[in-house]
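Every protein chain of the complex appears in place save one, which is left out.
Per-chain numbering from 1; labels A, B and C assigned in written order.
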Amino acid sequence: MTATAQTTSPTRRSTLSKVGHWAMNNGALVGLILLCIGLFIATPAFLTIPNIINIGIQAAVVAILAFGMTFVIVTAGIDLSVGSVAALGAMVSAYSFASLNLPGILTVVVGLGVGMLAGSISGLAIAYGKLPAFIATLAMMSIARGLTLVVSNGTPIDTSDTVNIFGSRVAGIPVPIFAMVLAGVVCWFILSRTVLGRSMYAVGGNIEAARLSGIPVKRVLVWVYALSGLFAGLAGLVLAGRLRSAGPQAGSGYELDAIAAVVIGGASLAGGSGRATGTLIGAILLAVIRNGLNILNVSSFWQQVVIGCVIALAVGFDVFRRKTDS
Amino acid sequence: MTATAQTTSPTRRSTLSKVGHWAMNNGALVGLILLCIGLFIATPAFLTIPNIINIGIQAAVVAILAFGMTFVIVTAGIDLSVGSVAALGAMVSAYSFASLNLPGILTVVVGLGVGMLAGSISGLAIAYGKLPAFIATLAMMSIARGLTLVVSNGTPIDTSDTVNIFGSRVAGIPVPIFAMVLAGVVCWFILSRTVLGRSMYAVGGNIEAARLSGIPVKRVLVWVYALSGLFAGLAGLVLAGRLRSAGPQAGSGYELDAIAAVVIGGASLAGGSGRATGTLIGAILLAVIRNGLNILNVSSFWQQVVIGCVIALAVGFDVFRRKTDS
Amino acid sequence: MTAPLLRLDHVTKTFGPVTVIDDVSVDVLPGRVQVLLGENGAGKSTLIKMMSGIYQPDGGRILIDGNETHLPTVKAAEAHGIATIHQELNLVPQLSVAENIMLGRTPQKLGLVDRSSLRRHASAALERIGLRVPLDRPVGTLGVAKQQLVEIAKALSQQARILILDEPTAALTGTEIDQLFSVVEDLRADQVGMVFISHHLDEIARIGDTVTVLRDGQFVQEVPADTPENELIRLMVGRDIEDQFPRRAPEQPGDVLLSVEGLSSEGHFEDVSFEVRAGEVLGIAGLVGAGRTEVLRAVFGADRYDRGTVAVEGDQLPPGDVGAAIEAGLGLVPEDRKAQGLVLEHSVQDNTCLATFRHHARAGLVDRAGEKRRADDVTSRLNVRMAGLGQPIRNLSGGNQQKVVFGRWVLADTRILLLDEPTRGVDVGAKVEIYELINAITDNGGAVLMVSSELPEALGMSDRLLVMSAGRATGVLESNTASEDDVMALAVSNIEPAQTISSEGEAA
Partner (left out) sequence: ACNRGGGEAGAEGGGGGGTVMLSVSTQTNPFFVQLVDGARKAAEELGLTLEVQDASDDASTQANHLQNAITQGVACVIVNPTDSDAVSASIEALNAAEIPVIAVDRNATSGELVSYIASDNVAGGAQAAQALAEAIGDTGQILVLQGVPGASATRDRGQGFTEEIAKHGDIEVVAEQTANFDRAEGLNVATNLLQANPDVVGIFAHNDEMALGAIEALGPRAGSEVFVVGFDGTGDGLAAVEAGTMHATIAQQPGELGAQAVEQAQTVVEGGSPEAEVQVDVVVVTAENVSEYL
């Protein structure tokens, strides 16, 4: 069940101890649980079903971006462009609907395709152009945002009904949560089950060894950023679908949240580690902090102070746990 | 003259070839020169003395932040908090003047001190709390911005006359440029001449080897972030001095510019490399792009596209040069 | 005679202005083991990297089965059935043992990892070299020796026609070497052609057929593998070496310099006590995983320990404080120079002065001129082969890198030197130079604590030999009277027989 490079030891264990082991290996999970307990004590409104669904919906966009980012960070890279690429994908999709009258399903394909294309370009620049990932994706962040403005002419554009489904509920299930779960499963599956995913760990863990073992390092890197772009495209559709409109400034600053979610989830920016479950926990942790502070009506000035402290504490707790563990 | 860990080869060389060597080793310098030539051809207004001074002044804040960031990146760290810390330092300084009536010189000390304190806290969390630098400084970014808002109550505060000197001209010399040069010289000196600087390269190059050689790794790390905070404090004073007021949102997003300047200057985020001259070139390159685009009156939508392309090209050029070089 | 599987035909390789390989030819014949012999930096690794597609020759040709061939990539070499065990470990620490063995060749179905086939292949490969480790264990948690065995298993699993082994035995001890050589014998019977590099001359006669001797990148001579060691040494270093272990113990050991009492660290070692006197070399022997490295690191303050004391001249050292240990005159040459010893991207000078630049600084400023002088002095005393002090240490040959780590502590005037496999990958000539440095330290009233898996070295260079077994000190032998069998008897005395090869470092 683990989506990690560390696989379980061969001795059989009871399901219970397995769950315990999984929990202990899952980054800031304990921090998240503590936070939830604290919030529940502070305000019972926190732990109602509708609010839990809320949190899920609110975590969705960052979580989807973060799943894509997980691939990138596993390979010791960084992708600063995800927020802008999400906006660009959604905007081009909305444009293709509003101005080109594409049918709904195609507008979805366009949104995802644009994301994947932008990611691939970053990937090519990194793998073949040998640009540092920071620079290539910083450039893409700027370029994608600029193109979003150009396409939209600075005005929000309404999205197609098909895209709007990404922000609505179908048969009572909030589609953003569904999209998040889907993205998480795909991320977990790719990382733990496919040759591509295992190659990502090899590239991030020891790029020289990967190269000497004949792993097509460059092709893997292009795939990594293409996937990150694809996930960003999906996140953009969810974001736009919720608002039923693609905004020119949508997703600004989300890249930091996405990276933070992955790192809170236990991955190292030095590469070679990171997994889907951890990323999910990281993204939910961020959403819970914000939701909790809203519900507690903390002043918006102090909110930022508290968010900073809680992030540091949650990760600090994880670090402490690991130290005493070993 | 090089501020690097790599020492020059023992053979004597003519001054000319030394200059050539230095230029070739200095990251995006050639890209910068090409860019300047291009802009000069596009508009002669670009290469006038007043505009060159302009560019210097406009590069100053990011350059000062980037010099501080150079220490951090040399040790394989990252400091996302510099923009917020700059704002906090300036804001507390302004507050200490406006509300506490501190004498002018003390308001400067307060600004620098707050910056250094914030940096030290990040440093302690990273070195002793073992938090990943990304998380610790992300938290500090949020905390410092929140405190800035709390102190200012969301409204700009006027700075003291002494702080305003940092934004003005003294005897015809623009103080921001002077502060930038001073910060650059201090950065170069620390990195290339002092035990602390040498230790930073060792820590960034191989932290385990550094530790086993008796380098006090934790103390070095605390110093690194404290210096980054101190430089951020100075940058904050220059920023506020230029506007004669400390703003609650000042410096937002500057952390990416600062990191970009260091990376454009040839440092690797993996640590162990980076130098003051490269960082200066990176910061000036960024200022030149923005200045040039303003002067050419490129539409603000397309501007972002162009900025992204130019950054990618400038660094790409450097990568290409190094590849053909070796 | 059969036709060569592979022939390097008058190849040349230069890096910038330096010619590293100058007009050398080597044949790899089916069922034969071709040995490459030469000092550190002679160009052995460079030569084999041209066979495995990492470097391309600047002059000359590569012939495979008699046809001129270009090997632009590692994949291309693999396609010709060439497998390589590199001198430096090339493993992904985060991936499992099984995945590392099949790295780049992961069995797949529609892009999905075929895990049962992966495990089957991997366990067959481990079986072959007799390594018993859990297939799912991340390789980074294994010790160096086991990682080396995984690396060997990885190359063997490729079913190669040509197998290149670049110092595969440097990190291994007797039993694993025996196992490896029996695999080599099997391969020889299967007509696999092999290239073998080692600085252990005794191994050459054991498994080699012919020896190509290199000096400074040039071909010296090709001789049969049963050539006497002294002759090989003369060909290799251009002079005779009288005494391979020139230990000069002082008449009378001095006062106790280092005393270790009841040192324990849960899961690593238990109740280890010993004393080292001025002028003395105390060896520590044992099997891989016996906990020798851990003891050394604990003494140096690199790791914390649970109980016990470490004292220098009676003054207790604070646990887990490297700075205090260095202050007290200790120095450590770690077992993994790449990960723990060197800042690879930095210059030779910076690496040489890594432990002393703080000491020699004035008012917080680095003494650059003095450093250059001192680094120059030490590297020439240790005969480090390099283009210059400014050369990145990454580009030095393995043995020369080791000398730089050693030189670091020579510069620091270390009184108590802790050595962990100090001559791993070092050529015979340089070994003697290092041994002379050990002598110089003890002559000056210093003391040396030396972990060595090479029994002849452990016996030949130490005065007394502490033997460890599964985390416990099982005895102390007088080196000049003890035999290798005595050492082995103590080394296995604390473990059940079945565990000797695959005993876990963490077994408490």
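One rule holds in what follows: a contact is a pair of C-beta atoms (placed from the backbone, for glycine too) under 8 Å apart; a residue touches a chain by one contact, two chains touch by 3 or more.
From a predicted model like this one, the values you see are computed outputs, not experimental measurements.
A.B. asks: Could you tell me which shown chains are touched by the chain that is not displayed?
C.D. replies: A, B
A.B. asks: Looking at the full complex, which residue from A:Gly167, A:Gly278 or A:Gly308 touches the chain that isn't shown here?
C.D. replies: A:Gly167
A.B. asks: Given the contact definition stated above, which residue among B:Leu239, B:Ala267, B:Ile281 or B:Val310 touches the chain not shown here?
C.D. replies: B:Leu239
A.B. asks: Out of B:Phe71, B:Phe134 or B:Phe301, which residue would touch the omitted chain in the full complex?
C.D. replies: B:Phe301
A.B. asks: Mind listing the chain A residues that contact the chain we can't see here?
C.D. replies: On the chain A side, contact with the omitted chain comes from 45, 48, 50-51, 54, 57-58, 61, 148-149, 152, 154-156, 158, 167, 239, 242-245, 247-253, 290-291, 294-295, 297, 299-301, 303.
A.B. asks: Over the whole complex, note the residues of chain B touching the chain we left out.
C.D. replies: Touch with the absent chain occurs at residues 43, 45, 48, 50-51, 54, 57-58, 61, 149, 153-156, 239, 242-245, 247-252, 290-291, 294-297, 299-301, 303-304.
As a convention for this text, only the chains that are shown with their structure count from here on.
A.B. asks: Two chains share more C-beta contact pairs than any other pair here; which two are they?
C.D. replies: Most contacting pair of chains: A-B.
A.B. asks: What chain is the most remote from chain A, judged by the mean position of CA atoms in each chain?
C.D. replies: Relative to chain A, the chain with the farthest C-alpha centre is C.
A.B. asks: Roughly how far is chain B from chain C, centre to centre by C-alpha average, rounded to an integer in Å?
C.D. replies: Chain B and chain C have C-alpha centres separated by 43 Å.
A.B. asks: Considering only the defined contacts, which chain B positions touch chain A in the complex?
C.D. replies: Its residues touching chain A are 78, 80, 125, 129-132, 134-136, 138-147, 149-150, 153-154, 256, 259-260, 263-264, 268-270, 300-309, 311-312, 315-316, 319, 323.
A.B. asks: Per the contact definition, I'd like the list of chain B residues that touch chain C in the complex.
C.D. replies: Listed in rising order, the residues are 5-10, 193-199, 201-202, 205-206, 208-216, 272-273.
A.B. asks: Can you check the complex and tell me which residues of chain C touch chain B?
C.D. replies: That would be residues 300, 302, 322-323, 325-327, 332, 334, 339-347, 349-350, 354-355, 357-358, 361, 364-366, 368, 372, 388-390, 392, 408 of chain C.
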